[in-house]
Structure formats: C-alpha cells, structure tokens
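All protein chains of the complex are present and in place, except for one that has been dropped.
Up next, subunit A:
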Amino acid sequence: MQTMDPKTTHLPQVQEPRNDGIPLDLSWVKAVQANTSAIERRAATLPGRRSVKKDYQAAWLCKAISLMDLTTLSGDDSEGRVKRLCAKARQPVRADLLKALNMEGLTTGAICVYHDMVETAVDALRGTNIPVAAVSTGFPAGLSPLHLRLQEITESVNAGAKEIDIVITRRHVLQGNWSALYDEMAQMREACGDAHVKAILATGELGTLRNVARASVVCMMAGADFIKTSTGKEPVNATLPVTLTMIRAIRDYHDRTGIRVGYKPAGGISKAKDALVYLSMIKDELGDRWLQPDLFRFGASSLLGDIERQLEHHVTGGYSAGWRHAIG
C-alpha cells in the first residue's frame, strides 16, 4: 500500500510512462461527438446504479483522501494558512480514526497552491511524499502574456512544484482554433520539464460538452499528463456530465495510443457521497487502474471535512460533528 510505504511515491512518473503527446490529428478532433442528453442521462442514473456500503464505503473514502489535491487558492492565502493546510495533508484524518481503520499513514494526494506559496508548501511537506502542485499560467483567467505564463511555469518548477496546473486559453476552443490550443499546450508542457502538467479546461466556459470533448483530445495530443475540469473560479465547475465527457475522451485516447492520461475534477465536490459517485464513474468508465493518484485527483477544499465525519460515523456508529475534526 503506497501510503504505508515511504519508498513508493504518489508521483505519476513512477508508475506510468508519461504522455509525450502525438501530432495534432484534426480529423480525430472534428469527429469527436458528445450527445448532451445521453451523457446527462448516464450521469443522472449512475448514483442509483452504484452503491458502496460499510467497510467498502470507509475504504473508498480513504481512497478519496489519497486522491485529493488539498487546495487553497485564495487572494488572502498566507504562509501560515498554507502551513496549516500542509499539516492537514500529512494528517488528513484524526489519528485515532485512522488507527481504528488500520489506515495509518494515509495522506492526501497533493497540496495545490498558487506559485507564491510553493516554497512554503514544499518546506512544510518535507519528509513526506506529498507533492506540491502549483496553479500557474495566469490562473484563473490565463490571459497574461504567453511568455509570462511560460515563465511562471518555470519559476514554479524551480520553486519545487512537482505538478503544474495550467489553464488553457478558452478563446482557442470557442473559436475552434485547435492548432493554437495544441501549440499553447505543447509549449506549456515543455516548460514543465519533469513536472507533470494538468491542463485546466475551464469547462464552465467552453459552452458545450462537444467543445469539452474536443479540447480534452487536443490537450492530450499536446502532451497533457492530466486533464482537469475547472479552476474552481468559473460559475460552473466539475459536474458529472463534464466528467463523463472528459473521461471518455481519456478512454478513447488510451484505446488509440495506449497512453493513460489522468483526470482531475475540481470545484463543487464537497460531499463524501459525491466523491463516491465520482469514484464509481471512474471505475466503471475507465477502470480500476485510474483509481490511483497518478491518474486521478480530486481538486477540493471542503470535501475532506465531510469525509472525516463519515469516517468517524463508520468507526463509532454515531454521527459526527465538524468541530471534532482538525481544520486545515
């Protein structure tokens, strides 16, 4: 079990060859379809088709923690706030509960912060295998000059970020300018060097699921290690229909290239039950292999609190309260 063994790591490169991308294949991109009503029906019925109970539920919730990019992306973030969050990442659940579950050593998948906070987070997580992810490239709008966005990536990597969450230029998608999107993504991927790159599509601003599907494919072709729904700042963030659309694109990319690309829904997932639904969707549509931190992450800030309460309920049989669990 990776969280128990300090020799293993959450980092993707250990387990899976990276996605080096492929040449832009416009015939593939243009053939991509996404039928919104059908996708919504699948998404709407999935929670009723899958159910995880008792020990299984506890284990799945622990898994959700291990797949969590514990995140703070606020204008008022400070070193103190980030250190507090890192402490929570190291000990996401009260020690007595983890002991009762025999899940000691469980940590979150990563910490996700702004560039300015990378060094603080790296310091605070020293001695753990928890990577630091930085949101870069003029997050969240991504409209600062390209050379500055690329420079920001380089600086975040230099500051110790192992994962870079970039934002794409939504305009390229809305205008169908796939080669511009491809080129931008490829440059960002190159700027990341050994750090893994998660491409944030900002799906809430792409207009249609078909655009989401096509943008997903183009970003993967350009070498994205992960594709991610949202910055958390759009009016609509991660949803099940968007998730289904993106992971089906991932599945298609794997079917055609043999390369596994990761997926990160972000924003709006705040309940333990939601996390279980997401995990079952990943399990059913992509397979168990994707239920590992190198291929799946939740971008979340308040989800952990609800999971902690559920785990305490599992251990004690009584319903919990928020103040019984440490804040992050």
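Everything below uses one rule, namely that a residue touches a chain if its C-beta (ideal position, glycine included) is under 8 Å from a C-beta of that chain, and two chains touch if they have at least 3 such contacts; residues count from 1.
Heads up, the rule we're going with is that contacts and distances are computed from a predicted model.
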Can you match the unshown chain of the complex to its UniProt protein name from these: "Protein FixA", "Potassium-transporting ATPase potassium-binding subunit", "ABC transporter permease" or "Aldehyde dehydrogenase family protein"?
"Aldehyde dehydrogenase family protein"
Which residue from A:Ala59, A:Ala87, A:Ala159 or A:Ala326 sits in contact with the chain not drawn here?
A:Ala59
Which listed residue, A:Lys162, A:Arg248 or A:His325, touches the chain dropped from view?
A:Arg248
Among A:Ala89, A:Met103 or A:Ala133, single out the residue that touches the unshown chain.
A:Met103
Counting contacts across the full complex, list the positions on subunit A that touch the omitted chain.
1, 31, 33-42, 45, 48-56, 58-60, 62-63, 66, 101-103, 208-210, 248, 251-252, 255, 279-280, 283-284, 288, 291
